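Heads up, one of the protein chains got dropped from this complex, but the rest are sitting where they should.
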Amino acid sequence: MKVGVVTFPGSNGDTDCIETLKLVEGCEPQLIWHKSTDLMGADALILPGGFAHGDYLRPGSIAQFSPVMREVARFAASGGPVLGICNGFQVLTEAGLLPGALLRNQYILFHCAWTHVRVSSNRSPWLEGVEEGTVLRMAVAHGQGNYFADTETRRRLVEQGQVAFEYCDPEGNTSGESNHNGSVDSIAGVTNEAGNILGMMPHPERSSDPLLGSADGRVLFESLVRSMAAGAVGR
Amino acid sequence: MSLWLGRVTVIPKPSVNDPQGLAVLDGLHALGFSEVEQVRVGRHIDVRLDAEGAEEAEARLCQMCETLLANTLIESYEVQVQPVQEGAAV
Amino acid sequence: MSLWLGRVTVIPKPSVNDPQGLAVLDGLHALGFSEVEQVRVGRHIDVRLDAEGAEEAEARLCQMCETLLANTLIESYEVQVQPVQEGAAV
Partner (left out) sequence: MSTPVTLTDAELREVALSRQEYDLGVRLLGRETNRVELGILGAMWSEHCGYKNSRPLLGMFPTEGPEVLQGPGENAGAVRLGGGLAAVFKVESHNHPSAIEPYQGAATGVGGIVRDIFTMGARPVALLNSLRFGPPDEPNNRRLLSGVVRGVGDYGNSLGIPTVGGEVGFSASYRGNPLVNAMCVGVAPADGLVRGLAGEPGNVLLLVGADTGRDGIHGATFASVDDPHASHKGVIQVGNPFLEKLLMEACLELLGSPHVVGMQDLGAAGLTSSSVECAGRTGSGVDIDVSRVSRRETGMTPYEVMLSESQERMLLVVRPDGVDAVREVFEKWDLHSDVIGQVTADGTLRVRDGVEVVCELPIRLLIEDVPRYTREGKPSAQLLERRERDITPLAASVDLPVEEQLLRLLASPNIGSKRWVWEQYDHTIGTSTVLGPGSADAALMRVRQTGEGMAVVMDCNSRYCLLDPYSGGMGAVVEAVRNLACVGAKPLGLTNCLNFGNPEKPEVYWHLKESIRGMSDACRALGIPVVSGNVSLYNESEDEAVNPTPVVGMVGSLPDASKSVGIGFKEGSDVYLLSGGGQPTLGASEWLAVLTGEEAGMPPMPDLDAAARLHDVLRTGIRDGWIQSAHDVSEGGLAVALAECCIAGDVGLATSEWSTGADPVELFGEGHGRVVISVHAQVSEEDLAARIGDSARWERLGRAEGKHLMLGKAAPIPVSSLSEAYESVLP
């Protein structure tokens, strides 16, 4: 299965995604340049972390207009699985492919730490087969990960099972303390209505090797391989 | 065609929380500016552009705001236009 | 005492490098706004404060700029003051 990882100017998590995907059986990762309009037959796409265009103005604001993004939108509309990690999540919200926006962290500062997230809904090829309520230990590293959506949108997100992850403590409880960046309702990741587009602030690619602190993030990539193999994802 | 200076102000909408505004408010209080009640932090963008007239300049600036300069989900914007004197620096 | 809204604009000084402005300029060009010549990106800060009058409000806002709101080594600032209508939100 080919997984395309997009490199925007200023992306810095692209190599990490490639290296991690190499360890996942069944994944064949490849880089896609942001000026390219050819997805090179990718079966799934990842928009990685980093600071596309320096994150100047607003994170993701300039990257949303990269030539590749038209193809990403088309690919997603046909049901192709797309994962936006950190800056990739910001690009997806700016592009309107995911609801909401990411504001500056509640305590303003960039924050790099290990956190826990709870899988609140597994309605996505990226989480298929992962039991809801599962707690994952994951790396976060961002200055603007404070998720915001208005009340009406949030109601819809919950109703339709679009809240994929919530920040929580190791036992799976949400609280102000575990919600390190101040996101509304502790939201750490959301999907589109169809579930094939997932955006999240934590870094599964940095949490896929026990030597580096956690291997919990691998479930996303393994789920993807499973659901693709099962033909559950339309294109 | 002549040169115009668009002065664009982008501010978080009232319903959106503004962590930077809160941090600046705390900072001002700590410095003794206790008379301050509320702070909201946004962006200011000066854009020099060519246009036929003030109206055209303003229309184009609004387009720029809608597409790039503001995220209208969470921010509102204001645009002001003024002519640029030849030779003046922004 | 009455309530005032200070509208503060902070902009990088002319000779100071402005990476944000450069990136936004490129972004606007890529979007087809080829009429844009220069962009400079700064901050806009709305401050609601109590003061005896417009002059006092302005003086205090300038002090805030000098101490916290602007980095006067690399930025210049402008302050405008307007009265706040009772009950109006910023």
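Points worth noting:
So that you can tell them apart, the chains are marked A, B and C in the order they are listed, and the count of residues begins at 1 in each.
The criterion applied here is as follows: a residue touches a chain if its C-beta (ideal position, glycine included) is under 8 Å from a C-beta of that chain, and two chains touch if they have at least 3 such contacts.
All values derive from a computational prediction rather than experimental measurement.
Put simply, the hidden chain is in touch with A, C once you look at the whole complex. Residue-wise, the contact with the chain that is not shown comes from A:Arg206, picked out of A:His116, A:Arg154 or A:Arg206.
The missing chain, though absent from the display, is touched by one residue of C:Ala23, C:Val36, C:Leu49 or C:Cys65; that residue is C:Ala23.
In the complete complex, the hidden chain is touched by one of A:His53, A:Arg104 or A:Arg218, namely A:His53.
Contact between subunit C and the absent chain runs through residues 12, 15-19, 22-23, 26, 71, 73-74. Even with one chain removed from view, subunit A keeps its contact list with that chain: residues 9-10, 12-13, 15-16, 19-20, 49-51, 53-56, 109-113, 139, 141, 143, 203, 205-206, 208-209, 211-213.
Note that only the chains that are shown with their structure count from here on.
With centres set at the average Cα position, the gap from subunit A to subunit C is 34 Å. With centres set at the average Cα position, the gap from subunit B to subunit C is 8 Å.
Residues of subunit C found to touch two or more other chains are 24, 27, 31, 41. Residue positions of subunit A with contacts to 2 or more other chains are 57, 61-62, 65.
By the touch rule above, subunit A contacts subunit C in their complex via residues 53-54, 56-57, 61-62, 65. Within the complex formed with subunit B, the subunit C residues making contact are 3, 7, 9-11, 14, 24, 27-28, 31, 33, 35-51, 60, 63-64, 67-69, 89-90.
By the touch criterion given at the top, residues 19-20, 23-24, 26-27, 30-31, 41 of subunit C touch subunit A in their complex.
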